[in-house]
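Heads up, the thing below is written out as structure tokens.
Selected chains only, in their assembly positions.
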Amino acid sequence: MAVYQDTLTQQTRGRGTLNITQAVEHIVRASGITTGTCHVFQHHTSASLLVTENADPDVRHDLETLIARMAPDGDPAYRHDMEGDDDMAAHARAMLTHNDLTLPVGQGRLILGTWQGVFLWEHRYAAHTRRLTITVQGE
Amino acid sequence: MAVYQDTLTQQTRGRGTLNITQAVEHIVRASGITTGTCHVFQHHTSASLLVTENADPDVRHDLETLIARMAPDGDPAYRHDMEGDDDMAAHARAMLTHNDLTLPVGQGRLILGTWQGVFLWEHRYAAHTRRLTITVQGE
């Protein structure tokens, strides 16, 4: 059994999803671990993680449509709006999705379904530098 | 410390929840691991995982009612609708719930609360064969 930990830095382009599957896979391979788990954690309260369909970009477009209804920008009920209309909405979108993911590792690779991709979701309007910690454990 | 990994295949009966607690527990016992964690991952983008009340089936009925409001079938705003009214709704329901769960293991068993059950949630109308990878780690 061993543990391998590395940092991943991603530059987002403002609100939207960024496919980070390859970047995470790269760290799994560097770990030398063949069977176990890969933990992905992002260090921000206005971004989040998601496993979803990797083929048709319309899926992620429609997820944006739905989450914008649930966590509207600039809702008049918000008390927390210091950084603009997307400030509180970003925290709420993060609540509804995932701050951390754990993915299975087998034969030295991520074991994902054919249509599963791993995405970093930027919820702020502006581009941000987002930091992640990846921890691979197993043997 | 050791790692034990196995595959679980579940046949769903179309939209609805399937209690997989016993099936996961079976793998924990086979692992021989007494203290650690059990990671459950499902390999599909239109199904998901949930820990919720295991006693009154009305709880899961009401969760269906609420998630159908948040991720409506056949919403006119959807661009992604190739496979029918439940296609995009299924991806959105998966986003709002969980693609992976980690459960604590103690004394060689899952440590769950009295009322907690582990459920695989099929979000498509049709029955599907769903594949999961279970990874138990600990000592």
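First chain written, first letter: the chains are A and B, and each begins at residue 1.
Methods note: a contact is a pair of C-beta atoms (placed from the backbone, for glycine too) under 8 Å apart; a residue touches a chain by one contact, two chains touch by 3 or more.
Computed from a predicted structure; not experimentally measured.
Novice: We see 2 chains here; how many are in the full complex?
Specialist: The number of copies making up the whole complex is 3.
Just so it is clear, only the chains that are shown with their structure count from here on.
Novice: Measuring centre to centre with CA averages, how many angstrom lie between chain A and chain B?
Specialist: The answer is 20 Å.
Novice: Would you pull the chain B residues touching chain A in the complex into a rising list?
Specialist: 1-3, 5, 39, 41, 43-45, 70-71, 75, 77-80, 82, 88, 91-92, 94-96, 98-100, 102, 131, 133, 135, 137
Novice: In the complex, go through chain A and note every residue touching chain B.
Specialist: Result: residues 1, 35-37, 50-53, 56, 58-59, 61-63, 65-67, 70, 96-98, 101-104, 106, 111-113, 115-116, 137-139 of chain A touch chain B.
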